[in-house]
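My structure is below; once you've seen it, I'll send some questions.
Of the protein chains in this complex, one is absent; all others appear in place.
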Amino acid sequence: MIVVLKPKISAKEEKAVLSEIKKLGYKPHVMRGVERTVVGAIGDERKHKSLETLTTWSQVEQVMPVQKRYKLVSREAHKANSTINVRGNIVGGKKFQVMAGPCSVESEQQLLKTAHAVKKAGATILRGGAFKPRTSPYEFQGLGLKGLKLLAKARKETGLPVITELLSEDHAELVAEYADILQIGARNAQNFQLLIAAAKTGKPVLLKRGLSMKIEEWLLAGEYILANENPNLFFCERGIRTFETYTRNTLDLSTIPIIKKESHCPIVIDPSQGAGRADLVVAMCKGAVAMGADALLIEVHPNPAEAWSDGAQQVTLEGFAKLMEELQPFITAAGRE
Amino acid sequence: MIVVLKPKISAKEEKAVLSEIKKLGYKPHVMRGVERTVVGAIGDERKHKSLETLTTWSQVEQVMPVQKRYKLVSREAHKANSTINVRGNIVGGKKFQVMAGPCSVESEQQLLKTAHAVKKAGATILRGGAFKPRTSPYEFQGLGLKGLKLLAKARKETGLPVITELLSEDHAELVAEYADILQIGARNAQNFQLLIAAAKTGKPVLLKRGLSMKIEEWLLAGEYILANENPNLFFCERGIRTFETYTRNTLDLSTIPIIKKESHCPIVIDPSQGAGRADLVVAMCKGAVAMGADALLIEVHPNPAEAWSDGAQQVTLEGFAKLMEELQPFITAAGRE
Amino acid sequence: MIVVLKPKISAKEEKAVLSEIKKLGYKPHVMRGVERTVVGAIGDERKHKSLETLTTWSQVEQVMPVQKRYKLVSREAHKANSTINVRGNIVGGKKFQVMAGPCSVESEQQLLKTAHAVKKAGATILRGGAFKPRTSPYEFQGLGLKGLKLLAKARKETGLPVITELLSEDHAELVAEYADILQIGARNAQNFQLLIAAAKTGKPVLLKRGLSMKIEEWLLAGEYILANENPNLFFCERGIRTFETYTRNTLDLSTIPIIKKESHCPIVIDPSQGAGRADLVVAMCKGAVAMGADALLIEVHPNPAEAWSDGAQQVTLEGFAKLMEELQPFITAAGRE
Partner (left out) sequence: MIVVLKPKISAKEEKAVLSEIKKLGYKPHVMRGVERTVVGAIGDERKHKSLETLTTWSQVEQVMPVQKRYKLVSREAHKANSTINVRGNIVGGKKFQVMAGPCSVESEQQLLKTAHAVKKAGATILRGGAFKPRTSPYEFQGLGLKGLKLLAKARKETGLPVITELLSEDHAELVAEYADILQIGARNAQNFQLLIAAAKTGKPVLLKRGLSMKIEEWLLAGEYILANENPNLFFCERGIRTFETYTRNTLDLSTIPIIKKESHCPIVIDPSQGAGRADLVVAMCKGAVAMGADALLIEVHPNPAEAWSDGAQQVTLEGFAKLMEELQPFITAAGRE
């Protein structure tokens, strides 16, 4: 930690800061600059109490942490890229993966039709929501267990592994029984109890970035998974909330090189939530592939205008097939398969 | 719903839109403007499926909802201000209320000392965290049940009712046993399962605004409480996330007149989280009182520099006593007691 | 400056950093921590080149400035509050000041009627736009010189000094001839050439905060005024841009205690731009007064529904008179006149 003192404080005031730094378990190291005195507080910032509380003292101007707060998810902890095996599909390796399917599971016919179509077009994992977090209590909340069973049926028919959202600690066991990957949604990205419950199932966890989550906070939320002894974590960028209203969210594709730099975990891009508009999905997929994403998570529906949730951002079956074709040259250019 | 069509579409394309509007349960009403044709879709937007899915059609430019999506929390549903009785303290009425106490419960001595001091200075409700949501898994996570018991003891000694945070659906019963108000934190503000669990305990619920929650989303999250048959809801503004880094969050005091206009539920301001800096708390409290807040939620600690969480934003016992004195003339000017 | 080195770099790599720090004019001071080595670079950060460029080196993790970048506007440079004399009205002193008038000057009748009404209600300075910055080239751009002449006429009739916006370097002389305060709008807050031109007229300058301007950037933009030998600077908060869409902007009232802490210059609040909604103006004015603002800048129009610009945020003449009455107890509570 670096503690910057206010200019022109008394020797006694300075001494009090040094004593408190020692009391809190750090070794102070004083540097006198041109206008300000700076104290380096030497010690492991993750083990000791934070010195940021010192900013309540009138003689302290600011306190700056030096260490990174995350550890197990960091690239320093694991130099190579981590790969995650999802029923034989290796995510994070040379093969580019596409997770596709409807926003919500609505019926057997809707799900199976979509599952077969996305498989044919090249998707390798099936997505579909059984429990849906909805802004309003009056909106469709998902088919629940019935939806999970339909997903299992679709997996059996197509061979595609299944990713679905986990909303509640109480459902962790149940959802893990049916799903191959547990998705944690943006609004639950700092619901730490849910993260712990998801980690403990042992299933791979896909952690979406919260709407206003800084990179560091996202990495730390991921740290909750690895610290609970589950090494299989995907980070998934799905757009952040900004002032812009043209798109529902602002998809932050810079997270691809950033996560690759800071962490060893795979990075997945969700352009459907990211844009909230089907007409922008193709371009965003191309960008994600070119920038080095490991996988895409795309919402596909046989008839988006009549979807029970988020129709505006779902692409049609034909649209998805065309998208997969257009992506091909970029997957090759990115050195992927 | 208002559906705006693209300019120069064919009669057939227009007709398809009108048919789909009917199919989705609305009655279309066509208006031809100078450049664009607009269709009013008449029907109850809360009962029917959303027409926003129509934006996936190439002949549709935009779809605009007309109705408000929230109902039970709205001022239209209940003209008068709602008041909430917390062990005899009426929040939302003429008397201005102050909830104060430490960020985290750390020890019996720390809590009791603070409780007595804030009571003496005029606080009417005691706050204190027993379960703490922390950005990093390596930070202090609260004393848990032991913390709840200490809060109950402090209540017994001082007579102050207790507000404490609920983090997990699984703790709802337990926390409700000890607390007089359940606090839902900003990071869980759209954890709908937790909202439902909190509502079902029957205890009053204080719902903090999420870090990037729009007013409408906040009202709809509150709707989850009332729709689960718990009428005792407080909205609590605690700062939103913006680009500014001088303060930890940007306290949005305009929520006071806005919540008063849109809803009948009381509004509470949390200046400690709002600023993240103890030195700004006094001014923010004054502003909140003047603008018509019903209560304040303030973090107070005997020794902020050694607090186990969020020390930088906690005021000292002396600071709190002085603050309460300085607030007095503004409480009077606002026509409160 | 503090330069944080990456863990496990070679001695040679470290030495290269130290040499470069010296070359850029600083004296390096090495501190070895538990995980990382930190170098304090001693020297005047405002005089030397920035070391932030070192972040391009692979062995450097981050560079953190220690000094404040602003000087003349800072509280350190001038302990007492600065006051500004505007034709006998002292802004920044014990007397609370209210600047009021129409968004745009539209006609002699509209302006004079408003000017007399706001004076009668207690306003002390007249506002009115002659040159208007408009988002679209097809919107009303202001009456220009004719508007300035009408403002001068209104001043002559009512005795109220005049504040009006300066949009163009080329108009600086002209506007300064008619106005008592030059207003720099939010969209020009970092138009440094305009700031310099405004400063050089010698007239007081009211600098609005840009839509996405950090406090530090705002203070530095103010520094352009004082560094060009004009000591008469007001900071004016008018709302920042956030994700919220209920209000046009988010009025950040925390700027009042922050500017008072960091600077000696007066702080003015503009609740009309801040909310973009007339119905929220009263509450915001109360909050601003209570929190210690020196003055308000309020848009008032005889018939807002027919205003040529920004009608939605202008209050009526009657509304303004009522507002001034309601503010009185808060002005007294704040210890102002």
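Some notes on this structure:
Each chain gets a letter, A, B and C, in the order it is written, and its residues are counted from 1.
Convention: contacts are C-beta pairs under 8 Å (C-beta built on N, C-alpha and C of every residue); 3 or more make two chains touch, one makes a residue touch a chain.
Just so it is clear, the model here is predicted, and its values are computed rather than measured.
Here one chain is not drawn; of C:Leu174, C:Ala227 or C:Ala321, the residue touching it is C:Ala227. Screening C:Arg155, C:Lys203 or C:Arg241 for touch with the missing chain picks out C:Arg241. Within the full complex, the residue among C:Ser104, C:Thr124 or C:Asn191 touching the omitted chain is C:Asn191.
In the full complex, chain C touches the hidden chain at residues 20, 23-24, 46, 49-50, 52-57, 69-71, 133-138, 167-170, 187-188, 190-194, 210-212, 217, 220-221, 223-224, 227-228, 241, 277-279, 304-308, 311-312, 314.
By the touch definition given at the top, chain A reaches the unshown chain through residues 212, 214-216, 240, 242-247, 250-254, 256-258, 261, 274-275, 279-280, 282-284, 286-292, 329-330, 332-334.
Contact between chain B and the absent chain runs through residues 2, 4, 7, 29, 31-36, 38, 40, 42-44, 64, 66-67, 76, 212, 241-243, 245.
FYI, only the chains that are shown with their structure count from here on.
Centroids of chain B and chain C (each the mean of its C-alpha atoms) stand 30 Å apart. Centroid to centroid, with C-alpha atoms defining each point, chain A and chain C lie 38 Å apart.
One finds 25 Å separating the Cα centroids of chain A and chain B. Multi-chain contact residues of chain C (touching two or more other chains): 212, 242-243, 245.
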